[in-house]
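Some notes on the structure that comes next.
Shown here: the complex without one of its protein chains, the others still in place.
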Amino acid sequence: MADEMADRTLTPTHPLADRRRLLAAVADETAGAVRLELEAPVAAVDLRLDPRGTGPAAIAADLGAELPSEPDTWTAHPTGTALRLGPDEWLLTSTAARPEDWEFHLDEVAVAHGGMAVDVSAQRTSLRVRGAARELLSFGCALDLRPAAFPRGRCAQTLLGQSGVLLAAGLDGDVDDLQILVRPSFAAYVADLLVDAAAELVPQPA
Amino acid sequence: MQLITCPWCGPREEIEFSYGGQAGVAYPEHPASLTDEQWAHFVFFRDNPKGPFAERWSHNAGCRRWFTAVRDTRTYRFLSSPTSNPELTS
């Protein structure tokens, strides 16, 4: 029996697997006004560094891109993004690395500079909202999400409905898109909230 | 819905924050050397002024950082720009 098992692979399940169809239907229902997409999982670490120390430069050198220096902003690096969550905290994602390798690698660099990296790849799942994303989120989020106040390059940890979320604007270059990173246990709630709110964007006969 | 200015994230709605009571009440250096009364005073007693009050707040739904702010308990108005722990700010 053990030998049989060794040949198998452990298949991951997306936290929103059972909402996939519901979310996909929103594009049709709103006549394309808004689209809700599940993002593929990425490797992510929570990186803690003294912002005044040598750590940020060391990480930047390793990534090949600067870490975001401003509060509540994100920058891109060759395989992912770096979102600044706090004075000494960043979320670093990678579409290329395996989660355990991503933690191991960044931790090695960070520890040498008094910092640390912790794997949080499964701590959040990601929804991308395209089209009338800012209007859709205005049904549940108190932040000023108008492009002038929340332009591409901004991110924020805040509340969407009653769930904590991490929002990021224009992560793939489209200014009208917003990415919602949310705890998997709250993801179904957030998905249902957005699908319900999207009904407000369904064009109505005059 | 009052706005509270997080030193890191900027102004946010008050529901994103949690209240941490009076600021500047340090944990005693040597609790064992305190009398029961002194210890009880540290554990249970806080000022409750009418007027400016230095308080601790945590931006729970945001950056999760604690900061200190002075607020007028009569008007709820924050009187000073909040200050975060200098150790944590660039």
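Note that the chains are named A and B in the order they appear, and that numbering of residues resets to 1 at the start of each chain.
As a convention for this text, a contact is a pair of C-beta atoms (placed from the backbone, for glycine too) under 8 Å apart; a residue touches a chain by one contact, two chains touch by 3 or more.
The working rule: contacts and distances are computed from a predicted model.
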| item | value |
| --- | --- |
| Options "Urease accessory protein UreD", "THIAMINE BIOSYNTHESIS OXIDOREDUCTASE THIO", "Septum site-determining protein MinD" or "2Fe-2S iron-sulfur cluster-binding protein": UniProt name of the undisplayed chain | "2Fe-2S iron-sulfur cluster-binding protein" |
| Neighbouring shown chains of the undisplayed chain, as defined at the top | A, B |
| Hidden-chain contact residue, picked from the options A:31, A:61, A:112 or A:199 | A:199 |
| Among A:81, A:94 or A:121, residue touching the chain not depicted | A:121 |
| Interface residues of chain A (partner: the chain not displayed) | 1-2, 5-6, 8-15, 17-18, 41, 46, 48, 88, 99-100, 114, 116, 118-124, 138-144, 146, 149, 161-163, 183-186, 188-189, 192-193, 196-197, 199-200, 202, 204 |
| Touching residues (missing chain, whole complex) on chain B | 1-3, 11, 18, 20, 26-28, 31-32, 34, 36, 39-40, 42-44, 56, 58, 60, 64-66, 75-76, 85, 87-88 |
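Convention: only the chains that are shown with their structure count from here on.
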| item | value |
| --- | --- |
| Centroid distance [mean C-alpha coordinates] between chain B and chain A, Å | 31 |
| Chain B-touching residues of chain A, taken from the complex the two chains share | 51-52, 69, 71-72, 85-89, 142-143, 156-159, 164 |
| Chain B - residues contacting chain A, complex | 1, 8-10, 12-13, 15-16, 61-65, 84, 88-90 |
